[in-house]
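One protein chain omitted, others in place.
The block that comes next holds chain A.
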Amino acid sequence: MSDPVAPREGTGGNVEYRVAHLHDRLAAEELGELGVRAEIRAGAIAVTGTVPSAQCRETLLRVVREELTGLTVHTDIVVAATTGPDHAEEL
């Protein structure tokens, strides 16, 4: 994910709007994803968060690749853990 590739024609150079469009697309399409963060950091885009399944992670990474083509992207997307707790909190 970290290797820059050629930008898509017509996308322009405005990284901020492209990140905004990524957020829009993640929410609007099959993922319905509002909890993933995409931030511009030192000239690259960091995409971080937790998704509910491995399939969601694959879909998300595909959408990120499509939307942020040509930009340096670092991803750290975790799949939510599904095991029970090993202890309780006493309140």
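One rule holds for everything that comes next: a contact is a pair of C-beta atoms (placed from the backbone, for glycine too) under 8 Å apart; a residue touches a chain by one contact, two chains touch by 3 or more; residues count from 1.
Here is the rule we go by: contacts and distances are computed from a predicted model.
Novice: Which listed name, "histidine kinase", "Carbohydrate ABC transporter permease", "Lactate utilization protein" or "Metallophosphoesterase", is the one UniProt assigns to the chain that has been left out?
Specialist: UniProt lists the chain that is not shown as "Metallophosphoesterase".
Novice: Would you mind spotting which of A:20, A:40 or A:80 touches the chain that isn't drawn?
Specialist: In the full complex, the listed residue that touches the missing chain is A:80.
Novice: Touching the missing chain, which residues of chain A?
Specialist: 30-35, 37, 49-50, 52-53, 55-56, 78, 80-85, 87-91
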